[in-house]
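Only one protein chain is missing from this complex, and each of the others stays in its spot.
Note that the chains are named A, B and C in the order they appear, and that numbering of residues resets to 1 at the start of each chain.
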Amino acid sequence: MIDQVFVLLKGWLVNLAPASLQPFVSGVVSVAAIIAAFASLFALTTILERKGLGRIQNRYGPNRVGPFGLLQPAADGLKALTKEDLVPRDADAVVHYLAPLVLVVPAFLALAVLPMGRNMAAVDLDAGVLFFFAVGAATELSVFMAGWSSRNKYSMLGAMRAIAQMISYEVPLILSSVGVIMIAGSLSPEKIVEAQAGFSGWLPHWFVLTPWGLAGFILFLIAAAAESNRSPFDLPEGESEIIAGYYIEYSGFKFALFFLGEYIGMFAVCGLAITLFLGGWRPPLEFLDWIPSYVWFFGKLLSLIALAIWVRGTLPRLRMDQLMGFAWKFMLPMALINIAAAGIWHFTPPGVIRWLICLLLVAGPYVLLARGLIEHNRVAKRVYRYAE
Amino acid sequence: MDFAAKNLWLIPLLPLVAAGVTSLAKRARRRLAAGLAIGAMLASLGLSLIAFGSAMSHATSGLTRQVVNFRWFQLGDGWVRLGWVLDPLTAIMLVMVCFVGLLIFIYSTGYMAHDENFTRFFCFLSLFASAMLGLIIANSLLLFFICWEIVGLTSYLLIGFWFHKPAAAAAAKKAFITTRIGDLAFLLGIVWLYAQGGTLLFYDNGQGCLEQPVLGGLASKVTAGGMAVSTGIGLLIFCGAVGKSGQLPLHVWLPDAMEGPTPVSALIHAATMVAAGVFLVARVYPLMALTPPGVHGPSTALTVIAWVGALTAVFAASIAVAQTDIKRILAYSTVSQLGFMMVGLGVGGVAVGMFHLLTHAFFKALLFLGAGSVIHGCHEEQDVRCMGGLRKFMPVTFATYAIGMMALSGVPVFFSGFWSKDEILHAARSWELSHWPFYLSLFGALLTAFYMTRQMCFVFFGSCRLALGKTTSSEQHSVAHAGQPAREHPHVELPAEPHESPGRMLAPLMILACFTVILGFFGTPAWPWIQHFIEGEPARLDLSLLRDASIASVMLTSTIVALAGIGLGYWLYGRRPLDSQQPDVLERWWPNLFTLLRRKYYIDEVYEYTFVGLNAWWSRACVWLDKWVWEAVVQLVAALVVGLAWVDRVLDEQVVNRGFDESCRGISRGGTLISRSQNGRVQSYLRALCLAAALLVLLLIWGCRSS
Amino acid sequence: MTLSFAIIGAVTIASAIAAMTLRHLVHCALSLAITFAGLAALYLQLQAQFVGFAQLLVYVGAVAILIVFAILLTRGSGPETQPIYSSRWLAGVVVAVIVMAVLGGTILSSKTVSAHVEAAAFEPSVRRIGDQLMTRYVLPLEVLGLLLTAATIGAVILAIQENRPAKPGGHQ
Partner (left out) sequence: MIPLAGYLLVSAILFSIGLAGAVTRRNAIIVLIGIELMLNAANLNFIAFWRFSPNPEALSGVVFVLFSIAIAAAEAAVGLALIISIYRHRKTTDVEQMDSLKG
């Protein structure tokens, strides 16, 4: 009952409308709901991030606006709305205007296929995962538009970096999810979540709890961080190198839209990660079934966001060549091997044997590749030299 | 068919190999050349002795003739086959040739010791030997002819061995051409025989051209003038023999051939090659003796042979009487002896002729070698009038030479010549057609004895006239050996004492002398072993034959004749010492006759003015024709061709080339025009492509509509 | 439905025209991306979900970006100075019009096409496509993989800079 409250609510609203308009109305309703929910989540995330970073950096976060500075996001929003909207003189006005939209809209679209609870997917597409990645592809375009349209070397460079990075990491991202798709035998998020139902003992059948699943999950998270330009892969807007990357020339609400788009994208990817590996809205333990599914989903989402914040606060930024080398020399082979491991897992009978096989198959290459990468990059203790 | 017959071919092959190797050897390899030649000859001698033995063992038994035939090449639908035959004739000739040849080889190592072309000489000698042996063993007229020609070639080469001497070169040419005339007839005979008989093999167990079926065919056929084909063929072949053996019309080359080195004269022009003609006749005797069916008595061919032989014998002997060159005298005596052989063949048969051939081969070789040794000792002096008294200087030569001389002139009992000549005379006496050959032969025998005595007196008796001989000899004689000594033996300074020859030259002389004596006893009427061997029937001793009236009378006559000749010669030349200045005795009595004889009946001149002159005139006429008529025609044709060519060129340049160039230009223009479309621009290609596609679609649609 | 088709079709065609006519290369590329998106929408209308998404993923996500990169690498980002149309543009237009006429005429006049007005209603599942690819079209699939590999290597070799020192792990 409490689990299905949102579904019932939506059904009730739809029934109000005349029959001819019902599909349209249902779409509108779910879109509105998603926008509302994730906009607020975005607001929450901003404040949480700032505070978390503050704590990590051993300082207070925003604490002036409202209790504990909780109203800080609202203040930021007002500020963004009221700020003057600057457009460089010889910028390409149209593209410059369109870029943020092209970023935000697909991000929201991507959310449409995620099941955020039992029967709580806006649209249940047969090729949902593919759809997710397809609309995700638009991000790169928007980044390019932003960077190119605003006639600025820094923004151009940022855009180039961002696109290179995104294209490079899109490959491992998709490949690491292929394993799951193979095992679940479907592209639809609903079915994938179905595939992770059930428990053996007190262990849930989450894919993350298999060797290939774990590896895939880690790969996926790394790739996702790179996709959404999160640190330690935030070179496109690395302040110390290129002031703010591809959206230097944006101010006011468009800037806010970029921010929003980025965060929504991050949410979407994390949601997909949850759907693929963490059993979606399913509870980790059987007896916790009474807690509503959406709670589980958003809980997992928040925990992933926390993880992201933690990472951002702690890890240093990579160099460009390290970034690319990591993508092509480590992520890609690992993802491919992971697919092979998933295949073997699928075709060997359950038991300890296949555990061991898959573990070896994943761990061995990991060791080798990581060793090779380290050897390659000559990571060594820094030598200090003092002036006499 | 035993070993000897099977491997008969080895006998000619060995000297051939020797010749080949020697021809490749360098000029300085004298020992090699001589060693090879002599070794090969020795081996051949051994083989031919084996062959002789086998022939002898088979002689009494039925199988007297062993034949090996093989195919040479295909001619039309038949095969040309060659082969060799081993029969008494072959065997005995083989032994003779090998033996005499060997001796002469050994002799010439001494005689040619100082010649710088020693190697070449032995090469030629070996080649000659191989050809001669091949000729002997040949079982096919074709093979026979081939060897025959090679023999002729070697004779040419050896006569002209000192080709820097104009006389030698001329003599070589003369020999070659003269024999050619005979050979032409010979070749015609061969061709005719092949056309008529269909085979050239002598014996081909029943199919050979000397065997009954073919012979009968030939005899029955009749050709122009009511003459049997066999007779015609026989006469033609006999022409070849005439050429080779220097019989009457064609004898002129033989005396001149004496320009060659003396061993050559001994081997080729006394012992073997000239006898080849006789051997040829003996070989094809069945053909010669063939008479048309129904006719009896001796055949036409044999009659001709007999007459020619008799005439030649007297004729040459009479010439020899007046000659002064030692070798020429011997040469003419050779001719006359060959005539005797021919008579023997003609009237008596193979055995008679062959017996004289054998004996003559030995004693004539002996005489020639002796003459050679004389010449050698007198420093290349050849004029008998400038010699004399050599008896003391070279006793061995004198002894052997005397034996040879007595054999030749038919001194009774101890000398082979007597027996063989006696045989011939006896045969001639009992010839039914006419007695003239007999009388002629007698006269020839008389002359022979006479001129041999004369020569002996000139050369060996009296006082030595060598020193002053030098002055006269040069003017007395033609270009025969002008400047010869100086270049043949540069180191011998003239004049000097005549000296005896080295042992290498004397040994053959003595051996030959022995055989000259011995050989006669194998052919006496009492025990005619050789004749019977050749005829192929057993011989037995029967002394009573000697007392038989006819034989005894003939023997008596010939003895008387021989002694008369010797006595006459001694009476004329031997009593008082001779002087080379004063004219010959006969010359004083019958000068005209003597000059006639000395000039050889002017035969050379006659030939000079008739045949040669005709030939020269004809060639001049040909030259004139060539210059004025054919030349003009050729010029005319040439001009015509040039004109044509000019027209052609004009056509070529103006029509063909221009047209071609024009078309080429046109093509290239068109090419450039088309290549405009290939302007390398992608878009134009794409345009054309799409346009074409659209048209295609339209076509398809309309096609569907219409159908 | 018809309305959405009309809108999508209009947008697609308009953006295609824009991609072909705009003076600025980047604009052309962007409007090309819009065309691709419109095509993807048309596929979705034809109930070819998988193909539609694949179209989006490949064309919008990869090809368009590739083209943009190419434009930037060939210094095409600035506005064109020389005329953008080739000297024989008129002929090209004429050809295109002819082709258009032929195709349109064929389509409108063919009875077989006009016969199909109603599509058989059915729900294609991605699973079926997968099965087909793995069973019936497996060999073409393998060949395709080979082709893609070859094309990748070839493109890299073609576009790689000759004058660059071969330094492993260098800045790019």
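Here, contacts are C-beta pairs under 8 Å (C-beta built on N, C-alpha and C of every residue); 3 or more make two chains touch, one makes a residue touch a chain.
Since we're looking at a predicted model, the values are computed, not measured.
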Chains on display which the left-out chain touches in the complete complex: B, C
Selected from B:74, B:544, B:592 or B:678 as touching the chain missing from the view: B:678
On chain C, residues whose C-beta touches the chain left out of the figure: 1-2, 5, 9, 12-13, 16-17, 19-21, 25, 28-29, 32, 35-36, 39, 42-43, 45-48, 50-51, 54-55, 58-59, 62-63, 66-67, 69-71, 73-76, 80, 82-87, 89, 91-93, 95-97, 99-100, 103-104, 107-108, 113-114, 116-120, 122, 124, 128-129, 132-133, 137, 140, 144, 147-148, 151-152, 154-156, 158-159, 161
Missing-chain contacts mapped onto chain B: 674-683, 686-687, 690
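One rule holds in what follows: only the chains that are shown with their structure count from here on.
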Chain ID, smallest distance between chain and overall C-alpha centroids: B
Geometric centre distance via CA averages, chain C-chain A, whole Å: 28
Geometric centre distance via CA averages, chain C-chain B, whole Å: 107
Chain C contact footprint on chain B (complex, rising order): 683-684, 687, 690-691, 693-694, 697-698, 701
Residue numbers on chain C that touch chain A, as the complex places them: 24, 26-27, 30, 33, 40, 49-50, 53-54, 56-57, 60-62, 64-65, 68-69, 72, 77, 125-127, 168-172
Residues of chain C defined as touching chain B within the complex: 86, 88, 91-92, 95-96, 98-99, 102-103, 106, 109
